[in-house]
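Sharing a structure here in structure tokens format.
Complex shown without one protein chain; remaining protein chains in place.
Right, chain A next:
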Amino acid sequence: MKSTAVRSMRTYAVLPTQAEPLPLAFNMECETGNYHTFCPISCVSWLYQKIEDSFFLVIGTKTCGYFLQNALGVMIFAEPRYAMAELEESDISAQLNDYKELKRLCLQIKEDRQPSVLVWIGTCTTEIIKMDLEGMAPKIEQELGIPIVVARANGLDYAFTQGEDTVLAAMALRCPTEVPPSPTDETNQVTTRPKLVLFGSLPNSVVKELTMELAKYDIEVSGWLPGPRYGDLPTLGENVYVCSVNPFLSRTATTLIRRQKCQFINAPFPIGPDGTRAWIEKICEAISPLSPTLQTQLVNREAQSWEALKPLTDQVQGKSVFLMGDNLLEVSLGRFLTRCGMQVYEVGIPYLDRRFQESELRLFQQTCEQMNMPLPPIVEKPDNYYQIQRIRELAPDLVITGMAHANPLEARGIATKWSVEFTFAQIHGFSNSRTILELITKALTRHSKLALIG
């Protein structure tokens, strides 16, 4: 008991808290949670592509399978490295032995695909029938000789992108641990710079861009969670700083802090030139403070980036946007779009971890002050029905929403952008800020171009 208390104190110590001057002034509400989002098991679609030697087994029902095959469209035909372990009535009523059944399926996958890691995705059903996945995994892992990672990415607890969070939190526990330098080895202690591990799954080319960007400010990235292969999992430990690239990874952060004792850097997320600069600054602050030259270089870098975006920001300037909320990127997007001159009417979000997003929220607040915009309300667990009433009243120029509402809103004369595209497009870092604005302007210009045909 005592050790946990000590650990959690450490946790709080690294997060910015009392030291900050201004309290957050956002009006934060919580509605009924009746909103549309993707099931978190959808994370297998991008994670199996990211971790090239993995195999994802979703243990659930026809409902899960139907969602996956429809949501992921044609990907299913490219021999995906994921499958359903479809539970049948005999599994539910415990006439069959879970352990034997899972072992049989995993053996078959091992023979057919030879993956380096099996990821079991627990679903609502496995939760309800209390299938002990965590208990069975180590046994089957030993018998099969393949690591089995268990993630409970179910719709009872999580929304959409949080699925990745559950998988990465489970993988964080599989990372090799740093051997602490022995006290006798004095030379090591002086020269070792703290290591930096970034977490969040990004396409490999974006990983390269962000790594190169940090290198310009003398920051070396020692590893990514996840890497392109399971064997590339980064080494963690007390001497390792960790920083997230995405706003939905709070469980992973907690795991890294509490279980792997890493030093957490609470930073805004590298979305938009403003976010990217703030992200770099926070990292540098923690690891190796920027020299005045490098600081100037970074400020110029951001300025250049904005300059390059000018043709696009000119188009969105003065327009209003309403984020209905379904993927947890909303605060970062709202902040960036405010900085681009848009007025954000509402930031809907499935779940807001105020501590994990602290720096991001602060940057958002500063941005609103700087742009002379009112702080938008942040609506956690929104109710889509009420939101649609508000959209009718506010008549925003653009609504960022899921696919269930896009066509009906368009039919009512409201321009929309599918929120899912922000999850799958490359939006991180200085250069990719363009992608976000291109998605937004595409929706706006198309809407005005076609206005004539009514």
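Criterion: a residue touches a chain if its C-beta (ideal position, glycine included) is under 8 Å from a C-beta of that chain, and two chains touch if they have at least 3 such contacts; residues count from 1.
In this section, contacts and distances are computed from a predicted model.
*Asks:* With one chain of the assembly withheld, which option in "Light-independent protochlorophyllide reductase subunit B", "GEO12048p1", "Aspartate--tRNA ligase, cytoplasmic" or "Ribosomal RNA-processing protein 40" matches that chain's UniProt protein name?
*Replies:* "Light-independent protochlorophyllide reductase subunit B"
*Asks:* Just to verify: which one of A:44, A:140 or A:159 makes contact with the chain not shown?
*Replies:* A:159
*Asks:* Could you tell me which of A:24, A:96, A:294 or A:444 touches the chain that is not displayed?
*Replies:* A:96
*Asks:* Looking at the whole complex, which of A:40, A:334 or A:382 touches the chain that is not displayed?
*Replies:* A:40
*Asks:* Since one chain has been left out of the picture, which residues of chain A touch it in the full complex?
*Replies:* 33-34, 36-42, 59, 61-63, 65-67, 69-71, 73, 76-77, 80, 83-89, 91-92, 96, 101-102, 104-105, 108-109, 124-125, 127-129, 154-160, 204-205, 208-209, 212, 305, 308, 385, 388, 402-408, 411, 430-431, 434, 438
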